[in-house]
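Shown here: the complex without one of its protein chains, the others still in place.
By written order: A and B. Residues from 1 in each chain.
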Amino acid sequence: MSATARYVFAVARGLRAEDLTGTAGLHGAPLRVVEQGGLSAVVCDVDLAEFGEQPLIDNLEDLTWVERTARTHNEVVWRVAGCATCAPLRLVTVCSDDDSVRAKVDALRADLDEVLDRVEGRQEWSLKVLVPRRPAEELATAPSTMSGTDYLRRKREAAEQRRGQGEDAARAAHELDEVARAHAVASRRLAPQDPRLSGRSEAMVLNAAYLVQADAHEPFRTAVLTASERHRDVSVELDGPWPPYSFAVLG
Amino acid sequence: MTVTASTETTVSTGASQVSLVDLLDRLLGTGVVLAGDVVISLAGVDLVEIRLNALLTSVRADMARPGRRTP
Partner (left out) sequence: MTNDAHARLRQHLDTDPDSVARELFKLVLTIIELVRQLMEAQALRRVDEGDLSDEQVDALGLGLLRLEEAMDELKSRYGLTTADLNLDLGPLGTLLSDSF
């Protein structure tokens, strides 16, 4: 009874349909490949009651729904990127039917070719630099005998110390970013992550993505880890290699 | 005086090991933000929505008003 549409996960070059066996789409729907001009769009059927324009507005405000969808989306993209040159799409790209998918691929052909050329033989690394927050200064000795002026002076000193720490952390982040960029063909800064989503209480001073050539993964990793040894007052998180999400910005 | 914390350097691979927030960063595009709204529900029933962003904005505007002095 309900109408279906096509959810598009990624567009790939050099993908064979059999590469996708064993991986399912959303709600277990089978993955299909829609070919157009030598490119392969990886799709699955979805229900418009869930993925239509109006239902999406509500669903995209629901973190549980977003998480479920994002995880499946990522599994599919991961699989595709493992078998072919892959331009991953952002969450929720929906077309009405196969012809509509083909039309989109045609319309975005130039961009798609550019992205696929850019990411071919390359993968993404994620680098994050975090600074532990200073614990709130406690009103240590004899708070009731402290003058208001002294209290404010202590607060200002604490604020200045925090500022200094922030500057040190920014310097560390800058150096690590430079080291990473020296071993990458492209890089992109992302916004620091919302602590409620990351579950981390530390301040994030760097959230960046790097596009690294296949034969440069080891040197990249080693260089960044070595550099992080010189900055032991910050936390460094290096993750990868991943499909090149951050370098497939389309439209 | 420098405060030092141990450096944690972690490297991970595999689709399922990517954190949700990293996925959202990439799959949802420019900087995912929790809107600062809290929906309070009781016994599974949504009752009240609090817009914390709006609260913060109005408090800051008030605080920033210049020239307020007690006579």
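By definition in this document, contacts are C-beta pairs under 8 Å (C-beta built on N, C-alpha and C of every residue); 3 or more make two chains touch, one makes a residue touch a chain.
Note that the structure is a prediction, hence the values are computed from the model and not measured.
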Options A:48, A:94 or A:186, residue touching the unrepresented chain: A:94
In the full complex, which of A:17, A:49, A:63 or A:214 touches the chain missing from this view? A:63
For chain A, residues in touch with the removed chain: 8, 56, 60-63, 66, 89-94, 104, 107-108, 133, 135-136, 139, 143, 146-152, 155-156, 159, 162, 166, 192, 194-197, 199, 201, 203, 249-251
List the chain B residues touching the unshown chain? 24, 27-30, 32-44, 46, 49-50, 52-53, 55-56, 59-60, 63-64
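Just so we're on the same page, only the chains that are shown with their structure count from here on.
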Calculate how many whole Å lie between the centre of chain A and the centre of chain B, each centre taken as the average of the chain's C-alpha atoms. 17
List the residues on chain B that touch chain A in their complex, please. 2-13, 15-34
Inside the complex, what are the residues of chain A that reach chain B? 66-67, 70-71, 73-75, 78-79, 88, 90-91, 126, 132, 134, 165, 190-191, 193-194, 196-199, 207, 209, 221, 225, 228-229, 231-242, 245-246
